[in-house]
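Complex shown without one protein chain; remaining protein chains in place.
Labels for the chains are A and B, by order of writing; each one numbers its residues from 1.
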Amino acid sequence: MILFQAQDISVRFGGIRAVDSVSFDVHDGEVFSIIGPNGAGKTTIFNLISRIYPSTSGRLIFEGKEFTRTPASQIASLGIARTFQNIELFPNATLLENLLIGRHCHSRVNFLSELAFLPSVRNAELRHREKVEDVIAFLGLERYRDSLIANLPYGVRKVVELGRALCIEPKLLLLDEPSSGLNVEETEGMGFWIEDIKKDLGITVIMVEHDMSLVNQVSDRVMALNYGKVLAMGTPQAVQSHPEVVKAYLGGEVESAA
Amino acid sequence: MRHLFRTQYQQDIALFRHNGDRFWYGLLMLVILIAPAILGEFYIGELGGVFIFAIAGVGLMLLVGYTGLISLGHAAFLGIGAYVNAVLLAQGVPFLVTLPLAGAFTALCGAAIGRPTLRMSGLYLAIATLAFGSIVGTVFQKWTAVTGGFDGFAVPTPYVFGIAIEGATGIYYVSLAVLVLVLWVSANLLRSPTGRAMVAIRDSEVSAQSMGIHLARYKTLAFAISAGMTGLAGALFAHYVRYLAPDAFDVLLSVQFLTIVFVGGLGSLRGAILGAMFVRLLPQFIAIVRDDLPFGIGRLPGLEPSLFGLSLVLVILFQPAGLNGMWLKAKAWFQAFPFKRQASFRRQKSYARSERLR
Partner (left out) sequence: MEDAARILQLIVNGAASGCIYGLIALGFVLIYKATEMVNFAQGDIMMLGGFAAFSLITWLGLPYWVGGLLAIIITAAFGYLLDAVVLRRVIGQPQFAVVMLTLGLGFIFRAAAGITWGYDSVGFNTPFTNKTVDIGGLVLGEDNLSIIVGTVLLCIVLYLFFSKTRLGVAMQAASQNQLAAYYMGIPVRTIFSLIWAISAGVACLAGILLSPVSMIDVNMGGLAIKAFAAAVIGGFGSIPGSLIGGVIVGIVEQFAGYKLPAGFQEVTSNVVLLGMLLIRPQGLFAERMGKRV
């Protein structure tokens, strides 16, 4: 079943076509990776899907419904969550508060009842807290629960960013360079988490990644981009040995003997 | 060192973290309640003023400290609350109606200024609110039919259930009640999704949106709540001064409010109270020690505003966490005594974060 579709999606910044008629489908329950050199437009695609940038043409379809013009603040309630390449956590709040903010799209309380902190609000808070504790247990973040994000090391913050996205209880998770800044062990750990997310939580993942070992470890299908255009799409092995992809990464002089 | 062993999520949500806190705050409340029986009228009057400014301080703290939106025109909201309350009272409307009405009307004004300024970043928002405050000040002066302009407006005495609220003690208790209410409401807000949304907007607008937080709605709400609380403070302020003059609500008053928030300590309710105490009691303190200062400093004109400015500068340079920060540091020092670590309170090196691209 196709969960997400991008149809001829494009965006222009002035004269630059950052994303140029990109089309791809993502099936339910798969891990779909997007690779490409720097500046290829990978993160821009994520920004288009989370509607932070408006696209100049094309369509975005999720669960059969088009969401090309939906405002950015409604994407979370559709069931799409994302992480950011440069970690956009809330540094002056504790880890717990950061994750609780991730529950915001599931909040159904009325503003006036919040002012008086009525029992309905209290019970909702306790339920949100239970869900957040599930995510904390899943990711092993118990010891950092009450620390301010500003005091946490980079590797932990990456995991918190992932946790915050999971608190949205998404159907589709967009991971933007989950391994950047992590060492080898941490990257492997991230790979295991992505597999657990796929198998245990049943969440579909779209991942932008540079680390090819991680891509090979977890991906079902891969798409390669360069200069905003699709170069190749298919299994990880097929895409990585595709001549256009090799040329994009290594340059045009390679007379490939493979 | 106190370590809290928590067994229920309830304990994290509760307003007071442990029984020690409840005891001390309860004791504080008791002392405040019986103070009028002990202290003289002058001190009670001053404390009433502190409560009123604390209410406005809490309002501004929610906007500046928690949502990250700066306002250089909050004196306008104080004035709106004051005039609405006074004018309605003069028409014969009972105080128990004019007080919440003043707050509600001011909240609407806050929403009105909040909505168009949604896309403005820190600097432009500051300038816009400065202009807004200035314009409202001019309206107070010019709309003489309603406000009486520079002739002033005599504020009628309020009656609650037939009892006249006058004199320092009356203002004291009414302001105290409103302050406690405002603090309770703010604390509730801060432990609810809306409070967290406000903090999210302060720290990262982009990811707040990705979490499903509708920026326009929450920013407008923050302005409305902040203005509403300041409007309540304004209504009480009218009774505190008893005679409204339009030039009382000028830029200098807005700066005083910002000083409350800043010197008090951004991002804490306790900071708003400490800041209000500082701003209200500094002039009194100066008046008392004036004659004892060496070199005839005490007799110089302009001593007050210069000390004011100096305290702002010193706090920003050396204690950016404000009075609340100093309070927490003192508490930590006592709790860890005698094991204070050298680097306990050293500030980390920080780099300028560009505000141009949020």
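Criterion: a residue touches a chain if its C-beta (ideal position, glycine included) is under 8 Å from a C-beta of that chain, and two chains touch if they have at least 3 such contacts.
Note that the structure is a prediction, hence the values are computed from the model and not measured.
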Which of these, B:14, B:32, B:108 or B:127, touches the one chain of the complex that we don't see?
-> B:127
For the full complex, which residue in B:6, B:22, B:142 or B:340 touches the chain that was left out?
-> B:142
What residue numbers in chain B mark contact with the hidden partner chain?
-> 64, 70, 72, 116-117, 119-120, 122-124, 126-128, 130-132, 134-135, 138, 141-142, 206, 251, 255, 258-259, 262, 300-303, 305-306, 308-313, 316-317, 320, 349-358
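FYI, only the chains that are shown with their structure count from here on.
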Please report how many Å separate the Cα centroid of chain A from that of chain B, as a whole number.
-> 40
Residues of chain B touching chain A in their complex?
-> 9-10, 12-13, 185, 188-189, 191-197, 199-200, 202-204, 206-215, 221, 267
Residues of chain A touching chain B in their complex?
-> 50, 52, 71-77, 81-82, 84, 88-93, 96-97, 100-105, 107, 109, 111, 114-117, 121-122, 125-126, 129-130, 164, 168
